[in-house]
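See below for the structure under consideration.
Missing here is one protein chain; the remaining ones are kept as they sit in the complex.
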Amino acid sequence: MPSDRNPGHALLADAQIRSGKESLPADLCLRIHRLMVRSRAMEERMIKMSKSGEGYFWIGGPGEEAFNTCLGLQVKKGEGPAYDYLHFHYRNSAAMIAMGMPMIEGIRQMAMTVTDTHSLGRNFAGHYAKKEWNVVPVTSVIEVQYVMAPGTAHVQKRYGGDGITIVCGGDAGTAEGDFASCLIWSSRPGHELPVLIVIENNRWGISTPAESVHAEKHIIDRGKAFGIEGEVVDGNDPIASWHAIRRAMEYCRTKRRPFMLEAMVSRLYGHSSSSGALRVKDEPCCIELFEKKLLGEGVIDQETIDQIHEQARAEADEALEQAMNEPRPTAADVYRYTYAPSRVDAVYPDDYTGLPEA
Amino acid sequence: MPSDRNPGHALLADAQIRSGKESLPADLCLRIHRLMVRSRAMEERMIKMSKSGEGYFWIGGPGEEAFNTCLGLQVKKGEGPAYDYLHFHYRNSAAMIAMGMPMIEGIRQMAMTVTDTHSLGRNFAGHYAKKEWNVVPVTSVIEVQYVMAPGTAHVQKRYGGDGITIVCGGDAGTAEGDFASCLIWSSRPGHELPVLIVIENNRWGISTPAESVHAEKHIIDRGKAFGIEGEVVDGNDPIASWHAIRRAMEYCRTKRRPFMLEAMVSRLYGHSSSSGALRVKDEPCCIELFEKKLLGEGVIDQETIDQIHEQARAEADEALEQAMNEPRPTAADVYRYTYAPSRVDAVYPDDYTGLPEA
Amino acid sequence: MATLVQAVRMALHYGEEHLGVTDIFGEDVGPPLGGVFTATQGLRTAWNTPLDERGIVGMAMGIAYAGGKPVAEIQFCDYGFNTIDLLKVAGNQRWAGAGNFAMPIVLMTPSGSGIRGSLYHSHSFESWAARLAGWKIVMPSTPLDAYGLMLSAIEDPNPVMVLLPKALLRVRGDKLIPGEPEDEQTLKEMIDAPVGDRTHWKPRWPKLEPYFIPLGVASLVREGQNATVVSYGRTLPLCVQAADQLTEEFGYTFDVLDLRSIFPYDWKAISRSILKTGRILIINEDTEVTNFGEHLLRRVIDHHFYDLLVRPRALMGKHNPGIGLNQEYERNTVPQLPHIKQAMREIAEEEA
Partner (left out) sequence: MATLVQAVRMALHYGEEHLGVTDIFGEDVGPPLGGVFTATQGLRTAWNTPLDERGIVGMAMGIAYAGGKPVAEIQFCDYGFNTIDLLKVAGNQRWAGAGNFAMPIVLMTPSGSGIRGSLYHSHSFESWAARLAGWKIVMPSTPLDAYGLMLSAIEDPNPVMVLLPKALLRVRGDKLIPGEPEDEQTLKEMIDAPVGDRTHWKPRWPKLEPYFIPLGVASLVREGQNATVVSYGRTLPLCVQAADQLTEEFGYTFDVLDLRSIFPYDWKAISRSILKTGRILIINEDTEVTNFGEHLLRRVIDHHFYDLLVRPRALMGKHNPGIGLNQEYERNTVPQLPHIKQAMREIAEEEA
């Protein structure tokens, strides 16, 4: 697997790339860039799979790589309440890649192999579940993650330390009551919870423009009545995103209170493969924008960029090739993992085995 | 039935009773007062029924008479979208009495007679349904009225005129997602709806103090993110309530947009008969307060007040006596009113009759 | 011939023009998309809602209270499980309110498996729905039935849920909808939105005729002697296929009843057929614990225990947390043609 570091450039150790008043070290920017490209390559590989029949339905996060990469890199990764809990939706692959997930884990899910550790070939792409990293299972049901997030944060608040809960979802989904529940449960007086409430606002819910159904100027404004602070950030700008995430995490980690972060992002392949997964032309691409900046700052050249894309595509192709050779689920897998083993269950001590028998 | 007018006093036609900067004509105040007393008498009669076995469970609105009487008197009463729709909860009896409901209608429900036109002896007290007045059926399920209210308002907006939708509920219930849904659906850009969103804030949900589970200073603050204006009013003060309701209604009627009105009210007999329905001593009583004011202003004397209470109690007693002599439901009523007659239903053309038969 | 989804669209158009439908709404139901399955393209009263199923059901109830006639969509039945309390209220409010208000709403939603839908686009809803007292529940398996049942759903002044079998939405029938042009391509050009920019597109509707299929009337799709098969939705055409194959291969013939109305169901038709065949097999794809098919079986036992020649049975989906995306899961979770054929053969062949 190629390293996250860009070997083609000898950087001044202290070079800084700026965006507005903020900046990041050049080597971090290059690392972010490569991760963004790798995430995009994985998604684009999956889109092809959805068209070739190597997979079926595709949904994912092209256009959200800048924000998600910066999120993934700053997660306090580990298992248990000392670490961050992640309640993702289906557009957070770039965060997983940034956390160190090998591409093949995503590809296996799309290929529906039994080696898919996230869902055993059962769930749609981007529906991750990874206990070692506190990534709770992503479900297709919009917004339900927002009522579970206060639960992990509740345990973390009691546990102490600086682990926080991060919950992510789209803009349209905030119309579900569960979003409001998250605000209420995170801000109970005397029981405020360290929940970083993220909204990835692409201004769309499938075909419905946000402004046609939502009166809120910013979704984070909804937090004010509860005393929940928030920030809106350009999710297409990794430097701005990095710092906004850093501030938000810092706030939750130290104040042990909720914070809302609304990232304005693009949706570069439409909603999903159901809507054709065609590249849209009228939304900014965070990778193109970032490359322009990096080129302008002279910390990378076009050839290296091309090479990074090439490597990422190759990595995705290899992952696919490997995945396609891995075993598929069989009839025997249908019931697997329904129940955890129980010493007090006379019928299903180990797992579900079909209706109770004599 | 005694008239709403107080015959005992020859009033100066233009006498005004003040509360802060606002005032109401004395004759209106006396009318409001008598209605409040009658509502209270009906509730107290029901509480006794819950203890005597003439009824079972009691829940109702003692402590909310000031606000609800002023609400009921200002409703545009009638049937269909030209008139106001009322989505009540279980503490709005005083509004019904103010609208002209005879006490016996409430008493019949408590007595579970088949003559109960609101529920055929099926539902708890205070669960009204009255088509001629656009009072849609009250259900015990907290907060669901808030997702239906935009629906009646949607029809009214399209219909034109100045009919509005009024939805009422408690403070604790605003934690349900349905309250948030009401805000979202009432404020869709270009489709703002004439919904008067009322919160009757008694600072309790059964045994749970509001401040222990809610961070909002005022519940109406939640409207701000959606551009929904609002007002908090002392629901124990009929003069303040009258004007706040008047302003709110005027806003909804003319602007055809939502408005939030939060009335701070008392809960004078605890949550319900389940919690004993005992008179609490530490919350202000709107009737006592108002009587003090009216006495102070010299528009009524104690004797008349006593007489009004006496008459109200007598009216309630008579209603009960009559109700207790009315027929009860029988086994034949069990399925009645399940289905409306349908010309396209081969099995249930008239009503439900049990499982399909050969 | 129209597809099932085109039939629904035409029914809704008929409803708008002749049956007083005032609002057709749901997530992505209005322009530009006209529904994720195109069921609502080009409809005059179709509009997009916020992403909030509870709001959608509540809006429908409110519209109905105020005298409107709403048709609301839940995008997939899989996403309707947060509204069960509201559906219960919609079903009980008339009863609870002493008949003051009717509740003339139509709720349509795609149900069942067969579209490689993974966990959350493969749920069945009828067993849940059947428990909603005060509701009527229908599920067409052909375009013409979809048209006729949708018209009745709209006409009926009670809450009616129209379950649309996901797997059959794009399937064509063998009967024209009254008023439908004979040529598929013509219909498509008239009522299907073009790919790409739709800003100025307007449908040209055929002159549709009324066609009401009464609620509670099943359709006898095949007539036979060896056993009664009761089904609906995705599994219905599979039962027909299996029946035809078994006739061809072994000479067995079946009464195949397309229930169409799940509640009220056509007990007369079921009962009559059992009295003829003495054998009954009920087939659906919902999960097998507390399944609507088990209710039907109970009725069979109640009324015909002593008329049965062999054990009555039900073939259903497995009691499983979901249907996995890999098709191996789906094939082994919900009845497929081979399972259905085998079950039909077994009941026909069992010695009485």
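Note that the chains are named A, B and C in the order they appear, and that numbering of residues resets to 1 at the start of each chain.
The definition used in the following text is that a contact is a pair of C-beta atoms (placed from the backbone, for glycine too) under 8 Å apart; a residue touches a chain by one contact, two chains touch by 3 or more.
For clarity, every value in this text was computed on a predicted model and none was experimentally measured.
Contacts of the undisplayed chain with the visible chains, over the whole complex, involve A, B, C. Checked against the hidden chain, the listed residues B:17, B:36 or B:120 yield one contact partner: B:120.
Here the missing chain is touched by one residue of C:51, C:106 or C:119, and it is C:119.
Across C:21, C:59 or C:130, the residue that sits in touch with the chain not pictured is C:130. Only one residue in the set A:185, A:251 or A:269 touches the chain that does not appear here, and it is A:185.
When the full complex is taken into account, the listed residue touching the unshown chain is C:294, out of C:184, C:294 or C:346. Residues 80-81, 85, 116-120, 122-123, 127, 129-131, 136-137, 139, 141, 144, 146-156, 158, 165, 177-178, 181, 184-185, 188, 336-348, 352, 355-358 are the ones on chain A that touch the missing chain.
For chain C, the residues touching the absent chain in the complete assembly are 54, 79, 81-86, 88, 91-92, 94-96, 119, 127-128, 130-131, 133-134, 263, 287-292, 294-295, 297-298, 301-302, 305-306, 311-314, 319-322.
For chain B, the residues touching the absent chain in the complete assembly are 56-57, 112-114, 119-124, 139-143, 172-173, 175-177, 205-208, 212-214, 274, 328-331, 333-335, 338, 352, 354-355.
The definition used in the following text is that only the chains that are shown with their structure count from here on.
The most central chain, judged by the distance from its Cα centroid to the centroid of all protein Cα atoms shown, is C. In this assembly, the C-alpha centroid of chain B lies 41 Å from the C-alpha centroid of chain C. Per-chain CA centroids place chain A at a distance of 47 Å from chain B. For chain B, the set of residues that touch two or more other chains comprises 177-178, 181, 184, 188. In chain C, the residues that reach two or more other chains under the touch definition are 49-50, 52, 54-55.
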